[in-house]
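The other protein chains are all here in position, but one chain of the complex has been omitted.
Take a look at subunit A:
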Amino acid sequence: MMTSLVPLPVLLPLLGSGAALMLFRFPRAQRLVSVVVLALVVLVSATLLVVVDREGTQVVWLGGWTEIGVALVADRLAVLMLLVSSIVTLAVMLYSLGQGISDSNRSAPVSIYHPTFLTLVAGVSNAFLAGDLFNLFVSFEILLFASYVLLTLGGTAGRIRAGTIYVVVNALSSMLFLITIAAVYAAVGTLNLAQIAVRLDDLPDSTSLMLHLLLLVTFAIKAAVFPLSLWLPDSYPTAPAPVTAVFAGLLTKVGVYAIIRTETLLFPGGRLSELLMVVALLSMLIGILGAIAQSDMKRLLSFTLVSHIGYMIFGIGLSSQAGMAGAIFYVAHHITIQTALFLVVGLIERQAGSTSLLRLGGLARLFPVLGVLFFVAGMNLAGIPPLSGFLGKVGLLEAGIADGGALAWTLVVGGTVTSLLTLYAVAKTWALAFWRSPQEAHAMAEELAAADASHGPAAPDAPAVGRRGQVRLDTTSYDAGLVRQAGAIVDSDRPDRDLHQRLEDDGMPTRLPALMTWTTAVLVAISVAITVVAGPLYAFTERAAGDVIDRSTYVTAVAEAAE
């Protein structure tokens, strides 16, 4: 009976999306549909979580086509991901209502936003439930298409530029996924994950290694694991704040989820675990070093996202139950905290008009509530005890120590260093944007501009433009347009009217928008509450990890449902 709940997290948002599209003339009805649908999805996911934890994995063969059709599988891992993602999407939807993304604002047309957002939720839910490789591909496409539209909302120059790279990278990874599907089908003659899992064992080692690598590369692009992560910090920061928040929180985690399935269900035994651990280390360190170099809060957070994906890959790479439990807990924690941080930054952007660390200052005095929210969320990201980020990291580090190998120890050290560097990045943001006075920020920005003008290589248009539009600086040639663009960016950081002047001229709106602040606060509170319920939650993730490590649970559940 309870199996009838399994398709609902996909169906409800899809139906809601259709309804919202039809109601495009009635913004209020649209908002109502979105909120009600997302709240229902939260309820269904919570019920599923309880049911699956008590009665075991729930499987539905769609349309009764057993063995040859498409299966939806809800095991402990899938329902946990569903619950966390649905809570986060509901919060982000409320936040975007508060932001008035529905205003007659040209860069955020409402009639498109709601249906697209619901489609995105349907795609994410479908990816978590898919028991079939091709269904997984289709759900990736659903969520990607929704994300293309959300990213380029309004079609301004910056969004089109960022969107181009995002669309091409993702289209390429989809092609790679299709090639992989073709190869898997040729090798084993089925695409059902449980059936593949059984049949892959009979393949020659070289064939299965090739399939394994293809799948990992495909999912690593989605999850933004280091060498394949370069598209991410470029694409995410340009979107509207709620969109960036849901992208950063959820979309990369779908890739991580698919990597967990690949490593446990399809190719258990950790044949490539050393490779995974190496890329995890590189993701963590290079990601966080990139974050430190940034002077824009959104970009800084995007780089910490890449860095912290490394922790999850580390847990997966250990291929032990403890490592997997740590990784799953970390995914749940990171979805909430990364979304919350982007929502806080969205509030800052709305109130102060900028996210550049060169321009911000004195936010702690102006908006004490924002200060508290950012401080708690930032400390949680960095993993200060006793917050949930600390618990997740400790779980992973313990699993690494238990593994005991040289590579695992290197990762334990690397993880600790990354954690400290994250703290440094958060502290730097805090010191610049929140702690110093606006006057100080103003003086420094002017000084920087002056210094830039005096010791820089003269004005950006000074170097002679050579043949084929190249500019020669030092010994390297650069595209003339690029140098001009870069000059324009530096100009935009110059303090023509920064926070200090705005305060003097016309005063700032010191009242925070209520709905946005409340939803952000609730999300930060949830991330803190994860600490309170850490005991039961960690026990749950350990059971979930046990399920995925012992893949017979999944395989038998799917086979039994077929009878």
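Quick note on the criterion: contacts are C-beta pairs under 8 Å (C-beta built on N, C-alpha and C of every residue); 3 or more make two chains touch, one makes a residue touch a chain; residues count from 1.
We adopt the following convention: contacts and distances are computed from a predicted model.
From the set "2-oxoisovalerate dehydrogenase subunit alpha", "Na(+)/H(+) antiporter subunit C", "Fe-S cluster assembly ATPase SufC" or "Anti-sigma regulatory factor", the protein name that UniProt assigns to the chain left out of the figure is "Na(+)/H(+) antiporter subunit C". Checked against the full complex, the candidates A:22, A:36 or A:186 give a single residue touching the omitted chain, namely A:186. The omitted chain makes contact with just one of the residues A:24, A:145 or A:518: A:145.
Touch with the chain omitted from the figure is made, among A:199, A:271 or A:428, by A:428.
The chain that is not drawn here is touched, among residues A:22, A:36, A:50 or A:168, by A:168.
Subunit A meets the missing chain through residues 68, 134, 138, 141, 145, 148, 152, 155, 157, 160-165, 167-168, 171-172, 174-175, 178-179, 181-183, 185-186, 191, 234, 292-296, 299, 357-358, 428, 431-432, 444, 447-448, 451-452, 455-457, 460, 473-474, 476, 478-479, 482-483, 485-490.
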